[in-house]
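Note that this complex is displayed minus one protein chain, with the remaining chains in position.
Right after this comes chain A.
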Amino acid sequence: MVRLSKWLLKEAGTGVNKTLSDILVCPLSKQALRVCEEPPSLISDSIGVSFPIKDGIPCLVPTDGKILDTDDTMKHDNAADDSANNK
């Protein structure tokens, strides 16, 4: 029961975050954002920066952005390539 409700909350959160990434863009490059589930954040691939989501509120102040080191961006790139290939 507890696991089910935790899963439901997570799914709800995912849904909300996906909606956010549909509407919001990177404050610096004005390009699309990608959702990252853990830790909850919005990634701007165009400039390699991640913006946190705290308590469901996306923090898109430019100075709040965390520069992703190349390992992180490469991992994400590979994941994106894989899912593109699978399609």
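Throughout what follows, a contact is a pair of C-beta atoms (placed from the backbone, for glycine too) under 8 Å apart; a residue touches a chain by one contact, two chains touch by 3 or more; residues count from 1.
Convention: contacts and distances are computed from a predicted model.
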| item | value |
| --- | --- |
| Undisplayed chain, where the name is taken from the UniProt record, one of "Tax1-binding protein 3", "MAK16 protein", "2-methoxy-6-polyprenyl-1,4-benzoquinol methylase, mitochondrial" or "SAGA-associated factor 11" | "2-methoxy-6-polyprenyl-1,4-benzoquinol methylase, mitochondrial" |
| Residues in chain A touching the chain absent from view | 20, 23-28, 30, 33, 54-64 |
